[in-house]
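The structure appears right after this line, and notes come after that.
All protein chains but one are shown in place.
A and B label the chains in the order they appear, each numbered from 1.
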Amino acid sequence: MTTVLRRYGTLIGFAAIIIFFSVSLPDTFLTGRNWLNISQQVSMLTVVAASMTIVMVMGDFDLSVGSMASLAGIVAAILFTMGFSVPSAVAIALLVGLAGGAINGILVSLIGILPFIATLATLTVFSGVAFLISGGKTIFGRDIPASFSGFARDGIPLGTIGEQSLSLPYLTIVALVVVVLVWALLEQTTFGRRLYAIGGNAEAARLSGVRVKRLRLAAFALTGFGAAAAGLMYASRVASANPTQGSGLMLNAIAAVFLGMTMSEEGEPRVHATLVGVLVLGVLDNGLTQMSVDSYVRDILVGVIIIAAVASSSLWKRFR
Amino acid sequence: MSLLALEGVSKAYAGVPALRSVSLDIAPGEIHALMGENGAGKSTLIKILAGVVAPDEAAISVEGRAVTIDAPNAAFAHGLRFIHQELNVVPTLSVAENIFLGRPYPRRLGGLIDWRQLAEQARQALARLGISHIDPRHKMGRLGTGDRMLVSISTAFLDTEGAAAKIYVMDEPTAALTGDESERLFAVLREIRRAGGSVIYVSHRLDEVMQLCDRVTVLRDGAVIVTKPIAETPQDEIIRMMIGRAVDHAYPEPMAAAGDEAALVVDELAGDGLDPVSFAVKKGEIVGLAGLAGAGQSEVLRLLMGADTVRGGRVRIGGIEGRATDPAAAWRSGLAYVPRERRSEGLVLSRPITENITLAHLGRFSRGGAVLARRRERAIATARAAEVRLKARGLGQRCYELSGGNQQKVVFAKALSVEPQVLLLDEPTRGVDVGAKFDIYSLIREWSARGMAVLIASSDFPELLGMCDRIIVMREGGIATSLSAHGLSEEVLLTHCYGHHQAIVSEGQPALSAGGPAS
């Protein structure tokens, strides 16, 4: 019972939030439309947080995901203005993410800089590059092809309720696919198993034949790739690209992973737990907005909830 | 009147009893051995005395007065001093600062730290152990493992105002010490006994206990089995009481003779701090690496595994050229490795037993080297866990929950997950209880009988003499000599390790070198 409470404490809290909003917003909260909205609203954060989970499994961080997301959006937008097709511009922007992530990986694993410092430095580098190549301007309007911005508005039709038609947004589908891929990678492959071993004890893993440097590099590259994907989703949703637009993603992603970590027995990041963390943040945003609560109160609440979740799980460890 | 008396000490973790109404009585001027397998409750008992763990029930009295020990400083105030098995040192601070860690620093007028006084008091604490070669002003990080242990021990002998030391509690203090260093420690302990102080001494080394202690208390499954004077208790009786069954011999007999074919050939292998070394191990042969602490035994194993940078030389494994560039390559070439530090190098403590066992050859237990095959992993883990006689609730149990002996068995199960050609063992039984030790020795014998070559680096000389066919003696980062273990005595082995004695011994007493250089 104790274990149940501790492991599922965050989940129980999540359920409590949902029940609270359901009671307070009886007509609008627990509706298909609202949950499709939430799924789309958190899709970008989901992708960044799932990617962040990959490096956090090893006990590392990537602070540069937000500015990488901005950079990827800018790169794609600039390629659009140069006449590149949507698929090729998107592919190149994703490659930029992979390369940026690989640079983080090289700094951390081959050169041996602490992840906090290395990715703090690349955060400003990526952001600087985004400002440089965009001239600090927002790229929008006719420069962004309709097929690119349309992606974020469309989805697979699910039928109609009343007079309104419902559809499963493409952004939601992308986020789900990313979560499933990261889950498969972390939980079902030797790669993921070895990342968890590195996170548990890097030296023991190395002496057991785990190629720690190589795997760390690859993990950072994947995180960069995911951040770029999220940046493209963002650019598609706002039909524009701005050199700072992804910057809010990083802290929320780390918060989501931490919330998720309180759900595993050993405090290890798991991607499905990360998803719960993302949903806690997203549902709070959605519900509090609908209840007309001041948007700054939400920030305070998120902080309180992270402290509450982490404190209750560490108190449990103390009393064990 | 007893100096320290424990009455009815009980403690349960999550409903599982670790101590069941343990009573212990320490007389003034006594060295009292506390024996038991790992998991028998010794560590819990010590932690309760140290005020680190709160007992469920306990009555403790010091010099006849009932006391409550609810925090480490309470234990200190009652005159208890502890030397823990795990080294707790801060490498970036000086030796003197480490000795004073957690104690008030000597002050000068105005509250400034009196560094000279600090160093002087530290020097005196070291001097009580007869240590003059360690400068209290050096950084802790510069010292070797043995010296660090000596510094740790010396903290217990620091003179401090107020609370006079009455009882010293020592948990495996000699694990990282050379024979000489151990002897010096024993002399200090005997000195304490003469002065009326007492020592609670925990060790897996029976010979030490027999030689040093006055009485012994044996714990098994959290309960006291017996408290008896050492003089009335033969060694095999202690072992029998500890493990609850009789062990005929400390070391199992060889099952087969070594083969002729070389499994491992090392030619001029060199690395940082290691002169080029050359030797060979035959199939089915067990070879020991002996030497004083830091003579290069561990380094040889680490270089073979590619754990450290190799500076030159050649290695052949089963006739195939295979100098490892990293541990991954070493495992693949047929080597297996049990590292020196079980907790920091051997295991991912936070992960389940199965994952630890399959980690080294995970690619071979998966589909296409990429996708996990949990059933296959489980099968191999189950088989190996049975083979090493692992005691665990289940293979999904996380390794940090296991006792030291069982943790080491997991490390062995990993090393044997795919049958290696050569097994490299660094201190394979350090901190392992007698029962688990015997299991591990039996396992080594079984696998060596199948043709596996074994190379053991150990500071436990009886272990090397009991298990090995041949012993390579290392001195100051190079190979000094190679001896047949047959008929070799501990004294002769030790003189070879010291080197400068060797000349005298072999010149003056040729008879002793009969078991000497064989290669």
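We adopt the following convention: contacts are C-beta pairs under 8 Å (C-beta built on N, C-alpha and C of every residue); 3 or more make two chains touch, one makes a residue touch a chain.
The working rule: contacts and distances are computed from a predicted model.
Engineer: Since a chain is absent, check the UniProt entry for it and pick the matching name: "Pyruvate formate-lyase-activating enzyme", "Monosaccharide ABC transporter substrate-binding protein, CUT2 family", "Cell division topological specificity factor" or "Peptide/nickel transport system permease protein".
Structural biologist: Hidden chain identified via UniProt as "Monosaccharide ABC transporter substrate-binding protein, CUT2 family".
Engineer: Among the chains included here, which ones are touched by the excluded chain in the whole complex?
Structural biologist: A
Engineer: Among A:Ala121, A:Leu176, A:Ala202 or A:Leu288, which one is in touch with the chain left out?
Structural biologist: Touches the omitted chain: A:Leu288.
Engineer: Can you say which of A:Ala152, A:Val257 or A:Leu279 touches the chain missing from this structure?
Structural biologist: Going through A:Ala152, A:Val257 or A:Leu279 one by one, A:Ala152 is the residue touching the chain not shown.
Engineer: By the contact criterion defined above, which parts of subunit A meet the unshown chain? Give residue numbers in ascending order.
Structural biologist: These residues touch the chain not displayed: 1-2, 5-6, 9, 12-13, 16-17, 20, 24-25, 28, 31, 33-34, 37, 40-41, 44, 136-138, 140-141, 149, 152-153, 164, 234, 237-240, 242, 244-245, 247-248, 285-286, 288-297, 300-301, 304-305, 307-309, 311-313, 315-316, 319-320.
In the analysis below, only the chains that are shown with their structure count from here on.
Engineer: Could you put a whole-Å number on the gap between the CA centroids of subunit A and subunit B?
Structural biologist: 45
Engineer: Which residues of subunit A touch subunit B in the complex?
Structural biologist: 187-191, 193-194, 196-197, 200-201, 203-211, 265-266, 268, 320
Engineer: Considering the complex alone, what residue numbers of subunit B touch subunit A?
Structural biologist: Touch residues, subunit B against subunit A: 13-14, 305, 307, 326-328, 330-332, 337, 339, 344-351, 355, 359-363, 366, 369-372, 398, 414.
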